[in-house]
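One structure is given here, and the rest of the page talks about it.
Below, a portion of the complex is reproduced, with chain positions unchanged.
Labels for the chains are A, B and C, by order of writing; each one numbers its residues from 1.
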Amino acid sequence: MIRASGVGVAIDGTRILDDVTVSVPQPRVAVIGANGSGKSTFARTLNGLIAPTEGALEVAGIDVVREPKSARGAVGFLFSNPDAQILMPTPAEDIALSLKAAGVPRALRAERAIEALRGYGLAEHAHQPAYSLSGGQKQLLALAAVLVRRPRVLVADEPTTLLDLGNARMIGDLLTGGVAEQVVLVTHDLELAARCDVCLRFDGGRLVQAGEPSEVIAAYRAEFA
Amino acid sequence: MRDTWEARDIARVAVFAAIIVVLGLVGPIPVPGLVPITAQTLGVMLAGVVLGAKRGGAAVLIVFALVAIGLPMLSGGRGGLGVFVGPTAGYLIGWLPAAVVAGLVAHAGARRLSWWRVALGAVVGGIGCAYACGIPGVALATGIPLPEAALSALAFLPGDAIKAVVATLLAVSLYRAYPPAFPRAVRRERVAR
Amino acid sequence: MIPLVLPRRTPLHRVPAGWKLASLVLLSVAGAVASSTALGAAIALVATVAVYVAGGIGIREWARQLWRVKWIIVLLAAMQAIFLGWEAAVTGTARIVAIVLLAAAVTLTTPVADMLDALERCLTPLRIARVDPARVAFTIALTIAIIPVISQLGAQIREAQRARGVRLGVRWIVTMLVGALRHADDVGDALTARGVA
């Protein structure tokens, strides 16, 4: 459940997100809109990466403005560039890092990491340099590293960029298949957006539409027809 | 004022350490000699004048750590503990004060980046400090008297002078291309985006 | 980026990293004090052979390491001979070569992960200066993960120059710095989002 009321973000005096008010109880949420419309900024407020400069925001029952730290614990974030989110030299170490942040004792981490990698078909690559993985495998690893902490909400910013049809489907299936209580997908991939339960459309830093994905996508397409 | 390190600072230190390493891979082929002539010193100067004394120095320390734990991160694929006990160790250790002093001179008290401060930082830090550690290092390890050891450092002077000039040009150009690369204090008059 | 560690296991691999590091420090101090005579220098060189052979590294690896520092040996000997005379040149060079080879032996037989742990332990006293050793070790690992990305960025920039038929000279470094620092911001965000920094 996301509850935003009058959420705004201003950086150096320019307002890049303005008066976003919405309640989203649906489990699968798509966020669409033009480049620079404020989608990523909104997504980042959801787990406290950016603090709203005005308004109130609650995600999974947590007041994000007052408790950004617990928001980050409860809300996982997947970025579009896997190179920037794979933080350790090998997949096993990368997953272990997440486990460490989740407070799993050192002795258990290695085994639990391999187990998690197995779930994504990456166990055989556990100890090979992460940079040598393919694009799709890297994105899978990034997803695994986020999900291993069992976040209640998962926010993903353009997760299928640069992936082929097969990999995009696989990641899309995972993301829309109930990996968390609520999943928020920021995307330009309108096929992916159509698979969600509700769709939010941003324009010029404002939330301009929220509703049935088919309708919202049609309205977005109509803008450029 | 307490200087707090955020996640982005850690990431910048790591990225700059990586840049110093990468400059060792693509840099000019090290000529055979006691101490290699390497583009990595250019990276050390840049670390100081871009990130500033603390973060620039931290980036150099990370490179030291990578070398010490046995990774071939110095030019020519060298590394390991050997380079810290050999006759050239002084020059290598000198990278730390080099980056710190270059950063101090280039940024301290400045409200915006000026080319002459950067140039001074590159020369005093990148050349002065490196040699101030390297020459006694050679003398200590070999028993050669200091003046003679100093004479041998002249071999690097032309290359290092060019690197100081290049570091200045690059830093000034970076200031135009991407002001957020620099600490806020030296870009107060710029619009931060 | 292949570590300088020998891939095969030797008996020296089993010695804890801390012990090896401590002995290296002791030996280099002892070497600096004791080997200023011809006999001392000879002992130092024979001792390194002994370490390599007894430790299971072998005399061939010893010779390989010696070959790697051949230019240092030549120049060192020449400089010392000019300034200090022949005898001093021989003993001085032998002493330095011995200690460099011993240090190399530690590197050759200690896996990077063990060395990283040892380093972390060495840094514990720095807690007083508010330096967290675990955070330092983490930054080192982060750097190892980032190096291939930066090196790839460099390759992309070179490729873009070729494709456009332009030559930037050293100015390509500015393009790399911009890309690398923007990448750093993305990495920083990922660190925060993952709750690890």
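Assume contacts are C-beta pairs under 8 Å (C-beta built on N, C-alpha and C of every residue); 3 or more make two chains touch, one makes a residue touch a chain.
In this text the structure is predicted, and so the values were computed from the model without any measurement.
What you see is one copy per chain type; the file as a whole holds them as A x2, B x1, C x1.
Keep in mind that, in the parts below, only the chains that are shown with their structure count from here on.
By number of C-beta pairs in contact, B-C leads when B-C and A-C are compared. Spacing of chain A relative to chain C, judged by their CA centroids, is 40 angstrom. Between the CA-based centres of chain B and chain C the separation comes to 18 Å, rounded to the whole angstrom.
Those residues of chain B that touch chain C in the complex are listed here as 6-19, 21-23, 25-26, 32-34, 42, 46, 50, 62, 65-66, 68-72, 79-82, 84-88, 141-145, 148, 152, 166, 169-170, 173-174, 177-178, 180-181.
Per the touch definition, chain A reaches chain C in the complex via residues 44, 47, 49, 72-73, 76-77, 79, 81, 83-89, 93-94, 97-98, 100-102, 129-131, 145-146, 149.
Note for the complex: chain C touches chain B at residues 1-5, 24, 28, 69, 71-72, 75-76, 79-80, 83-84, 88, 92, 96, 99-101, 103-104, 106-108, 110, 112, 115-116, 119, 135-136, 139-140, 142-144, 146-147, 149-151, 154, 170-171, 173-174, 176-178, 180-185, 187-189, 191-192, 197.
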